[in-house]
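A single protein chain has been removed from this complex, and every other one stays in its place.
In this document, chain identifiers A, B and C correspond to the written order of the chains, with residue numbering beginning at 1 in each.
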Amino acid sequence: MSEYGEVFCCIAEGPLDPEAIFQFTQQMQHGAQNYFFGAVREVNLGKTVMAVSYDAYAPLGEKILREIAREAQDHWGKDLRIYVQHRVGQLAVGEVSVGIGVSSLHRDESYMASRFIIEQIKIRAPIWKKEHYEDGETEWLKGHALCQHRHKEKTQEIKHSCAAHL
Amino acid sequence: MSEYGEVFCCIAEGPLDPEAIFQFTQQMQHGAQNYFFGAVREVNLGKTVMAVSYDAYAPLGEKILREIAREAQDHWGKDLRIYVQHRVGQLAVGEVSVGIGVSSLHRDESYMASRFIIEQIKIRAPIWKKEHYEDGETEWLKGHALCQHRHKEKTQEIKHSCAAHL
Amino acid sequence: MTRVRLFGAFRKYVGNDTHIVIDHSSEITVGEVKQLIGQALRKRNPQFEDDQLVLDSAIANDESIYSSHDLVVPGGEIAILPPVCGG
Partner (left out) sequence: MTRVRLFGAFRKYVGNDTHIVIDHSSEITVGEVKQLIGQALRKRNPQFEDDQLVLDSAIANDESIYSSHDLVVPGGEIAILPPVCGG
């Protein structure tokens, strides 16, 4: 196939709707769909978490999500159909913060591309989280410094120079 | 956690309900959920497929699915919650034939266990498919010979001796 | 006598039937079972020639797959499982 499959990337407050993600992602010609959902965990680094507040730079973030999706297509198949959604705002324990849907011709690409996307989100998407603990304390979590090397049209290079976790 | 997470395995005619799979799989304490859906592809080995008929030995098949799920728990975390469903009967192109849901504490286990389960299904589950082509012909597809070595309580050994694709 | 349930590619040799019957009065090995199944299939449908499919198949019951050292006692029901291709 010579045309890129459709990509939907969104950073927003509203909850994720699995049904909508399934509807967007599935494609007649494809034999495989993989979905990943990340949710707020009750315990992180030994502390009991009550909620997590997500902060995001949405315009740049959505652009970076689209870049990541495009890299996945260039690597695992242009025809991949990809849905990526990340929430912002305060989420309770158990709530889904990130959802990824990938449909592809065969199963390998759907797993690989989905995994690639979540790993890249964690190191490249301008999103931050503040944990709210049971004792009332809050803490902005440490994270991955963003890559500040010039990388237009140099995807492969960046992947090595910035140690993206491929 | 010392107790095994809940496992649901089913081989049946009815269509898969993503919402039901999602409801079963998600778990409050877990930070990750992975879902895989395999669907009937329009083209296989260069031939245009109109439909696929799945035949299965359901009682043994469900038992083997439960064994596979248990192996995934023993390998990636007892607490994994696992849903596996495979359809039988005639499915049109695009219809989902197999669905897998895995929820786990962290994302790595959910991807790895899900992938393990689908790979094992393909080589161990007593399920067969007959493709229906546009010219009216049908063909039972070649497959993987089932392992006939004794393997009670010898999961590790079997994985090597029977070349399960881990 | 043992009833043998057929799956997958074996179905095409027996019309709408789901089983064939093999005749034996004592315990026999999985290898002998397969030989009897091949003979019974040929008897049921002279077009059956795929002895390799029988050799590549496993013998099982609802609970487990027989290992090549297991014996099959007469009077029960077993299944012959060709190479699988689910998913």
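Before moving on, here are some points about what is shown:
One rule holds for everything that comes next: a residue touches a chain if its C-beta (ideal position, glycine included) is under 8 Å from a C-beta of that chain, and two chains touch if they have at least 3 such contacts.
If you're wondering where the values come from, they're calculated on a predicted model, not measured in any experiment.
Shown chains touched by the hidden chain across the complete assembly: A. Of A:Q27, A:S97 or A:S114, it is A:S97 that touches the chain left out of the display. Interface note for the absent chain: among A:F24, A:Y54, A:W76 or A:Y111, the touching residue is A:Y54.
Within the full complex, the residue among A:K47, A:K63 or A:K78 touching the omitted chain is A:K63.
One chain is missing from the display, and on chain A it is touched by residues 38, 54-57, 59-60, 63, 86, 97-98, 118, 121-130, 140-150.
We take it that only the chains that are shown with their structure count from here on.
Centre to centre, using the average C-alpha position, chain B and chain C are separated by 25 Å.
Spacing of chain A relative to chain C, judged by their CA centroids, is 50 angstrom. Within chain B, residues 38, 118 each touch two or more of the remaining chains. Of all residues in chain C, those that touch two or more other chains are 87.
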